[in-house]
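For this view, one protein chain was removed and the others were kept in their places.
Let's turn to chain A:
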Amino acid sequence: MMGGPIASLHPLSRADGSASYKCPSTGSNVLGSVNAPVELPGRRDALKPEDATIEVFVKPGTAPSGVGERYVEGILRGALSRIVLGREKGYPRRGVVITLAILGGESIGRGGSYLPLLPALLHTSILALLSASVPLSMSLSATMLAVNPSGEIVRKPSITDARAAASLHVLAFTSKGHLLLSESEGRFNFDTWDKVYENALAVCHGTSTLSSDGDVAMTENMDTQPLEGFVRDTVEDHIRAEYAWKVDAA
């Protein structure tokens, strides 16, 4: 139906690293920037002097930021701090400042759910971190799945799908295939979550990493490209473009 997500690396000039990301199903468009390592004012580093402090700031497109943003910032910070190697040289006691601005798509009303935006925010931040050359232990990919009232799992749900859904799930996987983040909303049982997990893993990593259940083999041809490959391709394309002078000369 629709194409894959659209992303570009390093669209901004002032920030150390930046990325823009557009999700085709929800229509959300996020611009992210990373400044790292930076001096942090005050004594915010006192708690963990041997580690970098990760700061995430989410700026909604057409509304003042509020509790919803603070909440999603907490989720993002938790997930990203598992990945960023904050103990590398030059990083302890410094800050990794991630700023995410929601520039397009339907804005989330007061008290609305942030789950539909979460995969886009995660992808933007990982791409921006990569563009800023922040040391990372691994990369990540994330997806949202909706379970509609009749119990079917909807992949790549649109905003309308998400509103009608009985439950919403956002799952993020590391590049090694481990579950990194699981946020769910609504009513569901554990069997549903299991199915959601398998589907999400297939979306992010393709079916090759799945156990030879045979159950999910039919999903193989449905997706154009696993999301993990998308993150990798975006970075590869960017590097190829940056090093064109060298490649051409060789």
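Everything that follows uses one rule, which is that a residue touches a chain if its C-beta (ideal position, glycine included) is under 8 Å from a C-beta of that chain, and two chains touch if they have at least 3 such contacts; residues count from 1.
In this section, contacts and distances are computed from a predicted model.
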item	value
Absent chain [UniProt protein name; select from "Geranylgeranyl transferase type-2 subunit alpha", "Ribosomal protein S5 domain 2-type protein", "Trafficking protein particle complex subunit" or "DNA-directed RNA polymerase III subunit RPC9"]	"Ribosomal protein S5 domain 2-type protein"
Where the missing chain touches chain A, by residue	11-16, 18, 31, 33, 35, 38-39, 41, 55, 57, 59, 61-64, 97, 99, 101, 103-104, 107
